[in-house]
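A protein chain is absent from this complex, but the other protein chains hold their places.
Right after this comes chain A.
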Amino acid sequence: MKIVYFAWVRERIGHEAEEVETPQGVRTVAELAAFLAARGEGYAEAFKDPKVVRAAIDRRHARPDAPIAGAREIAFFPPMTGG
């Protein structure tokens, strides 16, 4: 699936998008975040405080326990600061 990153999550990871093959055991947003956090230093830094990082599945906000099966695009980003 396609994973996209924004703001300081993007900066810490070092790129804005990537295709990721997720292993069988990765079923939820929180499990995907934990899987990504183990991919390297920048990822670990981005997901250092997993409760802070927000997610969206196919452009809709998703909670940590949301299942990721069938998702085309999952985004990770900091709390929003627009307006």
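Keep in mind that, in the parts below, a contact is a pair of C-beta atoms (placed from the backbone, for glycine too) under 8 Å apart; a residue touches a chain by one contact, two chains touch by 3 or more; residues count from 1.
Criterion: contacts and distances are computed from a predicted model.
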Protein that the absent chain corresponds to, by UniProt name, given "histidine kinase", "ABC transporter permease", "Tetratricopeptide repeat protein" or "Molybdopterin synthase catalytic subunit": "Molybdopterin synthase catalytic subunit"
Residue touching the undisplayed chain, where the options are A:I13, A:A33 or A:A56: A:A56
Positions on chain A contacted by the hidden chain, ascending: 4, 6-8, 56, 59-61, 75, 77-83
